[in-house]
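The chains shown are only part of the set, and none of them has been moved.
The letters A and B name the chains in turn, as written, and every chain counts its residues from 1.
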């Protein structure tokens, strides 16, 4: 895939964030990787969606160095770039990463709570709870904050499969989601916001309610994922 | 009614789900029955609303077998088809069925609680609480999940009239609604979401509040339903 195509896909995925109501102003950022070339394209830092063009996406390698892709003046990449590259380096299967401060998912992050699996809407997309990272130590914050945000996320998946729960809430911060490409990571960001909203309503309505039974959770997850899936059209 | 007409009505009812904000992406499905022909038309599985045409609706009989209605490649019907056909087989008067994961109704489903009749908005459409099914046993889940979802709903109406409460929330899952045709079942899905939202707000504001007095409930329900109704224009 050419840099031009990669930037176009990342640009469109970033615009989708705005269209779906997940971000205001310059909030949020989406990236996509080209593993063959060892580079990602990512939204530039602090640029309004209205003024952005596909050409403004920044190409960086996995050590966060800017790779000049165009003759035009290169912009500074998202301040969260190191979190994105950390995830690409550690989660081998993912191709796109999205970060938002979407309202309900952020409320769970601020409450420092994982989002329990309370129903089939959740089970259709995530196997088990949406994990919440541990809080960062002061030392981590001061060392290399954005890199360490990635470290906290990866630690959180030490015994979890990032493909089975393609999303996380970072304690005190906000969500990150991922998928096979930029578009799919945005899709997961939209799903997460809806799951988070339903879970908020369920918990405030019935604080002591049980999580979804394991058998139903398995049923819903595996009718959409894996070799026995039967949801959707055959390819 | 021809297959073409049946598909057209079902297609439009499905689009209405999206216009009314009850679904995102491929969530939700609506069907309608032609009892003379013994078939239903239903939304195809996992197809985006934007890409769908009336011709993509799938015709299946009441044993869930696809009846080829067009020369075009037939799509796989909604994965919830067996729940729809189960309801048509057991609720003799209904002509349309809608399934959504609308946010507030799903919160009640996830809380595994019936929606109490707290006011006249509710009483105008549903006589008594909106029932919540019992949870499925593990055995049911493994046997034939979508069929058993229908079984749970029908059981829930053993002593209730499905015409007087044309809606249900399935515990841990989401709502199903029905009516004389596809359009009316969507109408009930919209009403349910509004009733569910009002009941959520009422319960979180005043957790100990009483349900609506029986006399008012009767008054509102019967001024709109049955032979003494006086709401609306004479036909």
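Throughout what follows, contacts are C-beta pairs under 8 Å (C-beta built on N, C-alpha and C of every residue); 3 or more make two chains touch, one makes a residue touch a chain.
The model shown is predicted, which means the values in this text are computed figures rather than measured ones.
This homomeric assembly is drawn with 2 chains in place; in total, the structure file defines 4 copies of the chain.
What we mean here is this: only the chains that are shown with their structure count from here on.
Relative orientation of chain A with respect to chain B corresponds to a rotation of 90°, obtained by superposing CA atoms and rounded to a multiple of 5. Mean C-alpha positions place chain A and chain B at a centre distance of 33 Å.
Across the complex, chain A is touched by residues 24-26, 44-47, 75-76, 79, 101, 103-104, 106-113, 135-136, 138, 141-142, 145, 172-174, 200, 203-204 of chain B. On chain A, the positions that touch chain B within their shared complex are 118-121, 187, 190-191, 194, 197-199, 201-202, 204-206, 209-210, 212-213, 215-216, 218-219, 223, 230-234.
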